[in-house]
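In this view, the complex is presented without one of its protein chains, the others remaining in place.
Up next is subunit A:
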Amino acid sequence: MTIVQNPQIDAPDQESTASKLVTRVKRVVASNPSVLPTVAAIVIFIGMVIYGELAYGRIVQYNTLSNLLINNAHLIILAVAMTFVILTGGIDLSVGSVIALSSVAGVMLANAGWNPWIVILLMVLIGTLFGLASGILIQYFNVQPFIATLAMMFLGRGLASLLSTQPERLAEESPIRWLGEQFKIIDGPKVNDVVITPGVIIALLVVFGAFFVLHRTRTGRTVYAIGGSESSSALMGLAVPRTKVLVYVISGTLSGIAAVVYTSRLGIAQNITGIGWELDAIAATVIGGTLLTGGYGYVLGSVVGALVLGLMNVLITRDGGIPPEMTTIITGGILLIFVLLQRAVTSKRHT
């Protein structure tokens, strides 16, 4: 944040890219207090990394950070999905159970000998279908997003349990596992390697895609506008109904993709997979600075939010002295701090 204090230079033509960036960041922060919670999330993440390094060691090294991404790729994708929905002022509670249904169905179909690529496509489409159903319920039947996606959540969980109540194991030789396979990028000393999985690449592509859609397309700007005021957006002639359905379709589809990424890494699907993940995704989004009432927030913030949650688990494991039950309490505490921070920012804006 110190660079922000640089005096503003009247942009000459040969201005360097760096000072352009500085001016830009400065202008964004100065004109837009809503980026503050996101900036705070980044600061907290860095703080946690530093604390972890000092207290336990072996945090700032290749394999820890690689594993952080690998283990949380699905959560990052879910947080991105949730960001779209929350930006419009909605909520999607069905993402966790969509993952359960999609994984169980996918693994069973793959084990039944279906073409793995068709299986992956179907897993994604299951999510799309659930999102579409939520969107239509919300937009055209005027059901509250909370209720509509709650219904979808129960439906998804129920269907998954109908398929199987046993852990379904993906065959060792299934090509789907390739998505979870680890590739060494940099071979460090001992096990300290930079490792990446196709799943992580998918997650990164999702993040960049979402960023592009939200910040560089009319549809994305309409998402923000709906969060600002749905009725104003309609009167401004924006495609409100289409966009509202679309955000749930996006959310569902991304849940399907998260199911693929998660299943390929774990190799096991179960009907109880993903219980409470919708809440993790909401927490990540809120910690990342997205306002639950909609209109303010950034997809990159949600990624940081997901990493904060992931890193917290790592630190608790490393500590060893903290009982695992404390995880949820700490998550709750962090969430509370961020909500209070948002409250402070919004009240500043209104006065």
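The definition used in the following text is that a residue touches a chain if its C-beta (ideal position, glycine included) is under 8 Å from a C-beta of that chain, and two chains touch if they have at least 3 such contacts; residues count from 1.
Methods note: contacts and distances are computed from a predicted model.
Asker: Leaving aside the chains on screen, match the unshown one to its UniProt name from "succinate dehydrogenase", "Branched-chain amino acid transport protein (AzlD)", "Sugar ABC transporter ATP-binding protein" or "Protein phosphatase 2C domain-containing protein".
Answerer: "Sugar ABC transporter ATP-binding protein"
Asker: Using the definition of touch stated at the top, determine which of A:Ser34, A:Thr197 or A:Thr285 touches the missing chain.
Answerer: That would be A:Ser34, which touches the missing chain.
Asker: Kindly state which of the options A:Ala133, A:Leu163, A:Ala225 or A:Leu315 is in contact with the chain not pictured.
Answerer: A:Ala225
Asker: Taking the full complex into account, find the residue in A:Ala234, A:Leu292, A:Ile322 or A:Val339 that is in contact with the omitted chain.
Answerer: A:Ala234
Asker: Kindly note down the residues of subunit A that lie in touch with the hidden chain.
Answerer: Here the touching residues of subunit A are 27, 31-32, 34, 212, 215-218, 221-222, 224-225, 227-229, 231-239, 295-296, 349.
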